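Excluded from the complex is one protein chain; the other protein chains are retained at their positions.
Just so it is clear, A and B label the chains in written order, and each chain counts residues from 1 on its own.
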Amino acid sequence: MLKLFYRRLALAICLVGVASALTFALIASAPGNAANFLAERAAGPKATHELVQKIEHDLGLNDPLYIRFFHWVGNVADGRLGESLRTGHPITEEFAQRLPTTIRLLLGGGVVACFMPLLIGVAGALSDGGVLDRSLRVLAIVGASAPNFFVGALLVLLFSVRLHWLPAFGTSGLLSWVMPWVTVGLFPTCVLSRVVRVTLQELMSRPFATTGFAKGYGRTGVLVYEALPNLAVPFLTTFGAQFALMIIGAIVVESVFAWQGIGAFFIDSIRFRDFPAMQAILMTFVVFFVFVNLLVDMVCMLIDPRIRRSQFESA
Amino acid sequence: MPATIEEPRSLPIYEVDRLTVDLYTDKRTIRAVDDCSFSLKPGETLAIVGESGSGKTVMTLGPLGLLPEGIAVHLRGKALTARGDLLAVSGRHRAAVRGNDFGVVFQDPLSALNPMRRIGPQLAEQARRFAGLSAVAAKTDAISNLRRVGIADPEDRYWRYPHEFSGGMRQRAMIALALASRPKILLADEPTTALDATVQAQILALLKQIQAEDGLAIVLITHDIGVVAGMADRVAVMYAGRIVEEGAVADVLKTPTHPYTQGLLSSIPDLDTPIGGRLTEIPGAPPDLSSLEAGCRFAPRCFAVTPPCALARPSLAPLSSVTSTTPTHKVACFVMQSNCQEPIR
Partner (left out) sequence: MINRLRERLGGISPYALIPVVLFVLVAVFAPVLAPYAPGMQVITDAMQGPSFAHWLGTDYLGRDLLSRLLLAARVSLAAMTIVLVSALAIGILIGSIAGYVGGKVDLVLISVIDIMLSLPSLIIALALIGIVGPGYWSMIAALTLAWWANYARMSRAVVASEVHQPHIEACRVIGASHWWVFTRHILPSVLGVVLVYASADAGALVLSIATLSFLGLGVTPPTPEWGQMLVDGMNYLEDSPSMVLLPGLALTLVVVSFNVLGEAIALQKLPRAIKGRVLLKRIRARADEEETVKRGVQ
């Protein structure tokens, strides 16, 4: 199994490499010249053509694409992500300030999206076609359809503006995290609840479920002892996909609640055409996705006894 | 042997009375079992024979509530055990009876065993729940159970997953699982169909041995007459949801009376069949179980059919014939009963 792990790791690294090369190429070939911009900022309207050319030369903007790429990779390896065109500060600094916020947001949302779907899905499966099952199904569909910015706005309207229970802005104190976590976690929760419910339904009609009944279990017993262990792998796979997608939710939530996280940084850099920042953030995203998927694959491989024990196949 | 000791043993341990099972899907309704009855005594093996779709599995597993989810089922009749009528009790009670008194062996052990659970703990769990053993005793019991069914190195195998066993081993493990709760009745649904011939013989021998040791009653579903001949005491032949012939194995196999049984047995090639000769077949095809019609269901394909056959359903009644030695040999056929005919062979 270790061989499988190395293969996956190598694949992941390749993916990151290719994706970063692509994004670099795209952004570097974008219209709009960073040099012009920097010259203007340095010298105001008196920026001369020579100044622009000098900056271009200094920054190596005239070198062929692949050389620029390797320079950039080298810098990243050294921990230098460049300077933001918008603020002039090193991007690493911005990251250091903003990353904790976004990570906390994702983790909270992740916890919600991990446990709630299990509760909801199992409750629905126990009810099996009853009122609870059908209502949960409707709620899951609606929750997966509502835009997350609308959900956020609704929560703010209800709990901040009308009821004054929760603070709408600021990142201090646990209470100020509740609404953002719910907003970020709602969509994945609804999607995962449907997946859990449908998977449990399918698992209950498999032959080993019948064996479970033959053992003398009732429906609840079969659901818990026979079906649930088989839920782990499909659940984790979908959870991994949804967790990676949560970054988009984080971007929106940071906008709704006016938080300064990586998501907000990304949007600002897009609006401002701040290419070095966009480059660095996109790279971070790519690394994040690839490694979340890698982690999920690894865990699934560990959990599934058929893969884990393949070397013990005996007669 | 004195009659008083014989008597308790001749009382049936499981009795199905006038069972009718309808299956409802959103597309059609099927009568899988149509007014069937049978009984099972302790220590005896009843074989149920029939082609696919004849209702053997539904009749055997249906009363226990073991039909797959997703199909709406309506059962009528009675299924009597020492703990009550399975069709009349609550789901919970039925589950308790399933666990305590019945053990089930399914056809394909690879799909019937949970791929994410180890074998040993499942056996121990059954022993704990139904045989009243403590956790430690249950584990020991499970290991000896594995050893008993012929699995080598049971201490190691206890912690293994199903996919780590070979086909024959898996079926043995499933038998161990069925026996773990110390049942009185074993239901085996084509337990050897998925195995190759040598392993088949071993499994059947194992079942026979366990039956002799524990006094188990066994219901054996099969479509293989050879298995019937080798294992069973009595046999019931099913066609289109009805039992058409029933009796001691020796009687039914030597003197098959119902035209369907005769057709079944004569279609088996034996050493006397000339090479290159044609195999006898039963003409026609099995009927559509979703339509309810009067009359004998085998009539369209029967070589002995007469006009009354299509009007009323023949009921299972003993042969009043000098060639049949016991009144337990029953046939559901107007022609064969009334004529007391010698079966055509």
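Some observations on this one:
As a working rule, a residue touches a chain if its C-beta (ideal position, glycine included) is under 8 Å from a C-beta of that chain, and two chains touch if they have at least 3 such contacts.
Being a predicted model, the structure only gives us computed values, none of them experimental.
The chain we do not see here touches A, B in the full complex. Of the candidate positions B:A72, B:A135 or B:A212, contact with the unshown chain belongs to B:A72. Within the full complex, the residue among A:L136, A:M179, A:L236 or A:I251 touching the omitted chain is A:I251. Of the candidate positions A:V18, A:L65 or A:L107, contact with the unshown chain belongs to A:V18. Remark: the residues of chain A touching the chain excluded from display are 15, 18-19, 22-23, 26-27, 30-31, 129, 141-142, 144-150, 153-154, 156-157, 161, 244-245, 247-248, 251-252, 255-256, 266-267, 269-271, 273, 278, 282, 285-286, 289-290, 293. For chain B, the residues in touch with the chain missing from this view are 22, 24-27, 29, 31, 69-72, 74, 292-295, 311-312.
In the analysis below, only the chains that are shown with their structure count from here on.
Within the complex formed with chain A, the residues of chain B that make contact are 64-66, 68-70, 91-92, 95-96, 98-100, 102-104, 106, 108, 111-117, 122, 125-126, 129-130, 160-161, 163-166, 169, 174, 177-178, 181. Listed in rising order, the residues of chain A touching chain B in the complex are 204-219, 221, 225-226, 229-230, 232, 304-306, 309, 312-315.
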